[in-house]
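Only a single protein chain was left out; the remaining protein chains are all shown in position.
Moving on to chain A:
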Amino acid sequence: MGWYLLRRLGAAVIVVLIASVVVFLGVRALPGDPAVVLAGENPTPQVIASIREQYGLDKPLPVQYFDYLKHLVTGDLGQSTQDKLPVSQILANRIPVTLELAVLAMLVAIVVGVLFGTIAAARRGKFSDYTATGFGLLGLSVPHFWLGLLAILLFAVKLRWLPASGYVPFSENPAQNLERMILPAVVLGTGFAAVLMRQTRSAMLGALSADYVRTARSKGLSGPRVVGVHALRNSLTTVVTVLGLQLGGLISGAVVTEQIFVIPGFGKLTVDAVLTRNYPVIEAVVLVTVVGYIVVNLLVDVAYAALNPRIRLAGATNG
């Protein structure tokens, strides 16, 4: 398993490097000149030139890239062109907010998706199956922003159960924090719950018709044990894969959800940075996203190994 992880880790570093090149070039390929944006109304060419010089935008691209890489390694992500704060500090403020939202949404998705997917599969063709599948289809089809607005209308405006928007840090007041995070987390988690439900259901249907499930029944085990231990354990690989794949969607979903609920997270930062051509922030945001993806994929690989003895033990004999 150690060797297996080391190989995955090596691959991850290479991917991050490639990603940094793509990010670097991609941002510079965007139409529009940040120096012009920064210079304000009616700038003189001298002002623009001095801004270019200040941010190193006058140097050749390879030089700019290696400067960027050098700073990256030391944790210096540059300075936001808008509020002049270090990008690393901005990220440190924003990432935990989105991380909390993402984790809560994932929890909603896992609990709802896996539970109802399993029930639907175990009761295939019965009322509960059709109900779960129907809600799944609905959850997939409904866009985040619409669901978010509806949720605000119902729970905040009509029923007045929960606040409509805003953010309180968890460290400041956990109760108020959760109160404000519940709606966004449920809204963001719904789509993933639906995807996870459908995938869990189909994986479980496969597992439930497997020979080893018949063996488990022949041992006299209870229905919940046959379904929840023998079949579910073999479906978890699918669940983990889907979770990993969905994380990209979670980030883009967070962008929309954070806008609706006015949460000062990573998603909102992304939108604001793109709108103001805040190069250093955009680069950092994209790079963090890439690293996030890679970390998740690494975790998925670790989970595979933990779940599947064939992978785990193959690694052991190789290394």
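Here is the rule we use: a contact is a pair of C-beta atoms (placed from the backbone, for glycine too) under 8 Å apart; a residue touches a chain by one contact, two chains touch by 3 or more; residues count from 1.
Heads up, the rule we're going with is that contacts and distances are computed from a predicted model.
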item: UniProt protein name of the chain not shown, from "Ferredoxin", "Phosphonate C-P lyase system protein PhnL", "Molybdopterin oxidoreductase family protein" or "ABC transporter ATP-binding protein"; value: "ABC transporter ATP-binding protein"
item: Sole contact to the chain not displayed, among A:L17, A:L107, A:V295 or A:L313; value: A:L313
item: Touch with the omitted chain, as defined above, among A:R94, A:R201, A:H230 or A:K268; value: A:H230
item: Absent-chain contact - pick from A:A216, A:V256, A:L269 or A:V285; value: A:A216
item: Contacts of chain A with the absent chain, listed as residue ranges; value: 210-212, 214-222, 230, 233-234, 307-310, 313
